[in-house]
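Excluded from the complex is one protein chain; the other protein chains are retained at their positions.
All chains are identified by letter, namely A and B, in their written order; residue positions are counted from 1 within each chain.
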Amino acid sequence: MSNYKLIYRITVLTAAVFIALLVGAAIIIAVGGNVFETYWIILSMPFKNFRSLCEVFTRMIPLMIIALGICVSSRCGINNIGAEGQMHMGVVAACAVAFAVQGLPRLIAIPLCILAAALAGGAYGFVPGFLKAKLEVSELLSTVMLNYAAALFYNFCIRVPLRDPNDATGTPMSARLPDNTLLSKFFRGTSFHGGIILAILLVVVIYVLLFKTTWGYKMRAAGASARAARYGGINVPKYLIIAMVISGACAGMAGATELMGLQTRAMENITSGYGFSGIVVALFASLHPIAVIPAAFFFGILLYSQVNLQILTSVPPNLVQTIQGVIILIIVALQMIINNPYSQEKFRKRFFKNQIKDIKEA
Amino acid sequence: MAKEIKELRVEHITKRFPGVLASDNISLSVGEHEILALVGENGAGKTTLMNMIMGLYQPDEGSIFINGEEVKFKDPNDAFSAGIGMVHQRYMLVPNMTVLENVALGLKESWKTVVDLKMVRDRVKEVSEHYGLAVDPDAYIWQLSVGEQQRVELVKTLCQGAKFLILDEPTSALTPQETDDLIKLLKRMSNELSIIFISHKLNEVKALSDKVCILRHGKVVFEGNTSDYTPKQIAAMMTGHEVETTENKNAPVEGEPVLNIKDLCVKSDRDFYALDHFNLDVRAGEIVGLAGVSGNGQKELAEVINGLRKVESGTIEFMGKQIQNMTPAQVIKRGMGYIPEERNIEGIVPSMSIKENIILKDSESSRFSKQHILNNKVIEDYANKLRDEFDIRSPHIHVPAGSLSGGNIQKVILAREIDRNPKFLVCVYPIRGLDMGAAEFIHKQLLALRERGVGILLISEELEEIMNLSDRIAVIFKGKNQKVLMKGEATTSRLGELMAGVGD
Partner (left out) sequence: MGAILVNTLTFTVRFSVALLIASMGEMFNQKAGIFNLGCEGIMSMGAFLGMLIPFSVGGAGAVPGYVNILGLVVGALCGALMGLLFGLVVVTFRAPQGIAGIGMQMFGVGLAGTFFRSFIGGQQSITGIESVAIPGLSKIPVLGDILFSHNPVVYFAYLLVPLAWFVIYKTPWGMKVRAVGTFPLAADSLGIKVNRIRYQSLAVGGAMAGFAGAFLTLCQAKQFSAGIINGRGFIAVALVYFGQWHPVKILMGAILFTFAESLQRQVQMFGQAFPYEFLAMLPYILVIVVLAFNRKSNKFGPAALGKPFNREMRV
């Protein structure tokens, strides 16, 4: 991507965040909170000490992995809002496999669990992909319905088959995963875990897939104009399904890292809305795998602030969900401006007079 | 009821769109009961100008006068109440509503608590009897033929009390015979109405109009009485130079057909048979033109040859192998090339760069990728080479193909299709909407391809294009091949009769 375009996008996105924060401020005032105090807590607490920064990093892991999957599906022209459900399925699979591979060396056990999660999530992504490609069922509707179904299935699993046999509290949850399937922490006393390695690895894989391979090329062509792609001999339904499977597999793996890195057992609400936040991150990154990293960092800060808001202020943490919603609304509304070549050109003329016309593009 | 319009005059109208000067200081006037023909190539700014008269666009500069008084139209309602009505090139009828409802949409008097369809029905009856425009008020639009829809459009406009009619390329979808009828009708109507008539078919302009006004690149380049000029003179002023058409002067081709279509039956999107036992063959190194009014199965024929549509029965034999119901990829692999009708959304992926569009059909070929990894360097060199060879005007090969002009988009498609050495080319409306320069370039390329022994199926509505380029001409009507004529046998009137379904 050329220089001015990048700066242009960043400018527009900053404006989006700024407007969202203004809306947030109005809500904070409405609920009787202190705007500056609240925002100070949201923005400064993560940097207060290393432990809190690690909390942000921890949240980046599922955000990144899910957002990468969304990048693939959205670039292929299919909206995956079923990451919640795919993540649930990933957790179930990883959890079940974890107990089955007890005793195997870590280097085999962990990949097996992650693979299982990817397969489960991928299979769960296959369903809406197939329904869209072959039966023209709107993926927006089918993925939402599958989210509810998956949540129920998950609840059943932790209530009956995966239930901790030694639990006496009556809370539906699995037993603690065997040690050989747990992702290790980088620093003692922090929550930051090895899932980040998978996340970074996936950034590279998805980037190469989308922009350097023929598969990615075909997926992007199918997403940009299904008719032209079909005309060009691209099997659009096939790539639609593949994209959904990849997207679902990513969400499934995100579930596995959350389970094996952070929670150590499958319990209720394990997805904590990451499936939807992942969409915001992907949008915020303009569906570019590398931009997912900073975008996830930003939303990691926002999600971490939920904890602090709860403890330190009277402002309900639901505020964060509201702000995410506002950011989506603003970003999609500004998309016309973001992708508008004329306003880009104006921007370039205004601020980049001296720059020679660059010809490279991502 | 609107007052009589003695004169409609526009003065110094200028309209800019991002990157385009659509109207450049245009002035013209139309008097009572006068028919003005507004001619010019596609993209010359005719429709934009008319949309400003209708209040759909606001001019950036200049003004509109009716009977000497300046008027400002904020939206079409203002134009309607001044007595101006327009029939757009693409009919503005809601397909899943009845004729009555469509008329009612534009008839504010009928908007009571409940839509007063009885009143609308009376009005439709009155107008259609007065002008001799028969319409079935209870038919749904989707049930009507193109000609019938045009009558509905006229009735709709007249029901609004229009005294001044603007017709945007009213004959573009009609057969020559239907066109003659329309011209007679308009002649008759001009006793009561004033008409602006947009066209680029010069014989119609000659037959109908009193005055002619020629636009080129948003400017009026000529205005005068039609009777003083020959069509050739008008054409010269329209394009800025004497028209030189590229012609195929070669001897007829002998040999075995490369493409042989037998008894082909294909369904349209709306589930009726668009091709009905269609037969056609094309030899290597031969251009076969397929004439016909659009909507008679041309689109389906092009799609079915290229694997984009299902065959119900019949066979398509290509280079000795049956290819019906193969996937597009399989057909492409066998050497089929295709220049589709809708170049902006089907021929290219608009948001992808020229470079990426060039390899649309070949991303998996060993030339551009190994083990599914794209070879960026080779692709770029190739795209640059084609850009030079085919004179694609763009700053570089990384601009989105959709941002190019129509002619350049067509060149991108042509470059891709020709340079992959096809054995056959299906070519649909290849020069529609292009300026003469681009059209000439494309015709030359097609003839060169013919020299190389490639069979070409040229589907077009422009009889002149077909008669100039083809070795043989087939005529399609209601999904059937009416007749195949040799180049020498075809005349406009003969083709016209065949296109209207009159057998001989």
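Convention: contacts are C-beta pairs under 8 Å (C-beta built on N, C-alpha and C of every residue); 3 or more make two chains touch, one makes a residue touch a chain.
Being a predicted model, the structure only gives us computed values, none of them experimental.
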Hidden partner chain, touching residue among A:Ile61, A:Cys76, A:Val92 or A:Leu131: A:Leu131
Given A:Pro178, A:Pro237 or A:Gly325, the one touching the chain that is not displayed: A:Gly325
Residue among B:Leu21, B:Val71 or B:Val115 touching the omitted chain: B:Val115
Contact partner of the left-out chain, one of B:Ile5, B:Ala82 or B:Ala104: B:Ala104
Given A:Ile7, A:Val35, A:Ala149 or A:Ile290, the one touching the chain that is not displayed: A:Ala149
Contact set of chain A toward the excluded chain (per top definition): 27, 30-32, 79, 81, 131, 135-138, 140-142, 144-146, 148-149, 152-153, 155-156, 159-160, 276, 279-280, 283, 314-316, 318-329, 332-336
Contacts of chain B with the absent chain, listed as residue ranges: 17, 54-57, 75-77, 80, 86, 88, 90, 92-97, 101-102, 104-106, 110-115, 344
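Rule of thumb we're sticking to: only the chains that are shown with their structure count from here on.
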Complex contacts: residues of chain B adjacent to chain A: 18-19, 306, 308, 327-329, 331-333, 338, 340, 342, 345-353, 356, 359-361, 363-364, 369, 372-374, 376, 395-396, 398, 400, 403
Residues of chain A defined as touching chain B within the complex: 212-215, 217-218, 220-221, 224-225, 227-235, 341-342, 357, 359-361
